[in-house]
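Only one protein chain is missing; all other protein chains are in place.
Here the chain labels run A, B and C in written order, and each chain numbers its own residues starting at 1.
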Amino acid sequence: MTLDAAWARRWMTQAAAALADAKDDLTELDRQIGDADHGVNLDRGFRAVVAKLEATPAPDDETVGAVLKLVATTLMSTVGGASGPLYGTAFLRAARVTDRAHLDPPAVIALLEAALEGITARGHATVGEKTMVDAWQPAADAAAAADEGTTREVLAAAARAADAGATATIPLVATKGRASYLGERSAGHEDPGARSTAILLATAVAAVEEP
Amino acid sequence: MTLDAAWARRWMTQAAAALADAKDDLTELDRQIGDADHGVNLDRGFRAVVAKLEATPAPDDETVGAVLKLVATTLMSTVGGASGPLYGTAFLRAARVTDRAHLDPPAVIALLEAALEGITARGHATVGEKTMVDAWQPAADAAAAADEGTTREVLAAAARAADAGATATIPLVATKGRASYLGERSAGHEDPGARSTAILLATAVAAVEEP
Amino acid sequence: MKKLLDNPDQAVDDSLTGFAAAHAGLVEVHGLHGAGPVYVTRAGGAVAGKVGLVSGGGSGHEPLHAGFVGDGMLDAAVPGAVFTSPTPDQITPAIQAADAGRGVLAIVKNYTGDVLNFETAVELAEAEDVQVATVVVNDDVAVEDSTWTAGRRGVAGTVMVEKIAGAAAARGDDLAAVAAVAQKVIANVRTMGVALAACTVPHVGKPSFDLADDEIEIGIGIHGEPGRHRVPMAPAAQITELLLEPVVADLGVGAGDTVLLFVNGMGGTPLSELYVVYGRAHALLAQRGVTVARSLVGNYVTSLEMQGASITVLRLDDELEQLWDAPVRTAALHW
Partner (left out) sequence: MKKLLDNPDQAVDDSLTGFAAAHAGLVEVHGLHGAGPVYVTRAGGAVAGKVGLVSGGGSGHEPLHAGFVGDGMLDAAVPGAVFTSPTPDQITPAIQAADAGRGVLAIVKNYTGDVLNFETAVELAEAEDVQVATVVVNDDVAVEDSTWTAGRRGVAGTVMVEKIAGAAAARGDDLAAVAAVAQKVIANVRTMGVALAACTVPHVGKPSFDLADDEIEIGIGIHGEPGRHRVPMAPAAQITELLLEPVVADLGVGAGDTVLLFVNGMGGTPLSELYVVYGRAHALLAQRGVTVARSLVGNYVTSLEMQGASITVLRLDDELEQLWDAPVRTAALHW
């Protein structure tokens, strides 16, 4: 079973719904150690993504990359803050390596790795700095380790790892992003960007149609 | 028994103490229907009066009027607000009619009437407008009616009437002073200036030494 | 109550000390640290050949009045205790200091305390041979039956009176003419205010009035006194209408009129919200065919940290417009 542009579109619809549900929770996480806007930022961005996709009819030969590129530019121009360019770049890089109609497991792994690279290229964060990288890095690693599985299994491994990675940010002291200003006081709170990453990847799995 | 300058000085000391005690209550009354400063204003003023009197040694031939004039100018220059010029003028006018060493009952009545006239001359309020006039007017009237009594009895009658007059302001709708801006909403609260008048006159009685 | 101050009794003195230090070239503050009666004058003293302008009132309305001392506006300002009129012994020397021989205009906000204290002070100044004219600002339309009250209060419109009379004095008008211009402004300016949350007077320590989370107070003054009535919290568009409506009605402005629109913050409201109100008010006036030719938005006549705003409309003619545009160089207004 391969993933196509329709999957990418379903992914975005489900991501928007899940992020809308999580809006207040994400904002509350950001209120604890940031500036109380992460949920609001992503909700604004992903609502715009859905609107944009709905306004852009899918050509028959639509590639996954074409969808992801639309997502990237929309996030870039509607989210703002730190997460806007980071998620924007993630989708932009992912789009570059998915310029085809169907993604097989290696392509899904490439997608996740490209996204991670985009985020670190822009934000210069490494694992352990209490950022979304703490969800993306284990996700990409877990995907690579699951390369024997189906596309769904690869994505599911990534989503589980992202979820664990997000949880693991709780005790960390932030050294990147806005939470870093809090120093020691940032410990004890989950990083909002890592949590939103976990939500995003969970919807990527949910959007895979059962065979 | 007549009243002399020493009585006037005792009066002011006791008034300052009583107004200091009542400071928060008077301010709270003013918070309800004014600008929450009446107690603070009078406390500032009467503390200054006491300081001024202490700094001004009494000559042997000191008149009551000389004391009251010092009180008047001190209140005028330290109280501010509406009550400063009103009480200031009251004491100034009272000083004019008490320029002698000893006050007999008719002189005490004249003192109260002059004070009342000073207040109405400046403030143009009449009885029923929910101001200090509602305490001063009955006080002056009761004093005049008690003209057969001792100086202490005259003052006591005035003080009782002022107290009743202050209480009687509760249901009134203010038409003068800051409380008038509240319209109907000023009803149900005692007028702070009427209450401070009652306190002032009560201490005038207390300052009379038993024969 | 959390405030940036050391001791409520010293707060006005401490604030004026900072004001004097920050604007040393512009103003001089007299009587600090108990040295005598407190008042503020221009750094250079009275300006030869010019009518002097003095205003004053309780503190807590900053930048009013001291922030308006300088070229093209006031020559002296007299700050009382917080929300308490200053006393004659402060006002009289301020009037004398503002006099350069052509007389002084006293600009008084209509509160019993201010009126009474200025009255006495003016008498004393006149006894010292200073020629004084007095105008009483009473722009607050929240006070409806002014015959049954102490009369309308003077609120935010005071800025317009001080600026425009200041410009008339600066161009060389004599005392009668400056007073006439001030009266013309008073006749043409109206204001109405709202509080979303009350302020706390430092030595009182609790809010001047109690307001529920879903209530606002309409028709407030600037002394933390409660307003005329309470209504449920409403969107800015509706609040703007509630304030603008009576102002426009009372002033009788309509199609063809030209006005200055002033949205004033009470101290605790962010500028961004004042602009929201300004935008709504501007649009409502435009709908009625009123031309908004000049504008002012900001915290100019405050009530400590009160959350709220007032809307002021001044009907303009060519003279008032020119005098408004005339240069001004004070701590708080500058062009």
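Some points to look at:
Just so it is clear, a residue touches a chain if its C-beta (ideal position, glycine included) is under 8 Å from a C-beta of that chain, and two chains touch if they have at least 3 such contacts.
Quick caveat: nothing in here was measured; it's all calculated off a predicted structure.
Considering the whole complex, the hidden chain is in touch with A, C.
The residue from C:Leu5, C:Ala43 or C:Ala187 that touches the chain not shown here is C:Leu5. Checked against the hidden chain, the listed residues A:Asp37, A:Asp163 or A:Asp191 yield one contact partner: A:Asp37.
Contacts to the hidden chain, counted on chain A, fall at residues 27, 31, 33-37, 40-41, 44, 76-86, 122-123, 174-178, 180-183, 185. The omitted chain makes contact with chain C at the following residues, 2-7, 11-12, 14-23, 59-60, 62-63, 67, 196-197, 213, 216, 233, 235-237, 239, 263, 267-280, 282-283, 292, 295, 297, 299, 302, 304-305, 307, 309, 334-335.
Convention: only the chains that are shown with their structure count from here on.
Identification of common neighbours of chain B and chain C yields an empty set.
The mean-CA centres of chain A and chain C are about 55 angstrom from one another, to the nearest whole unit.
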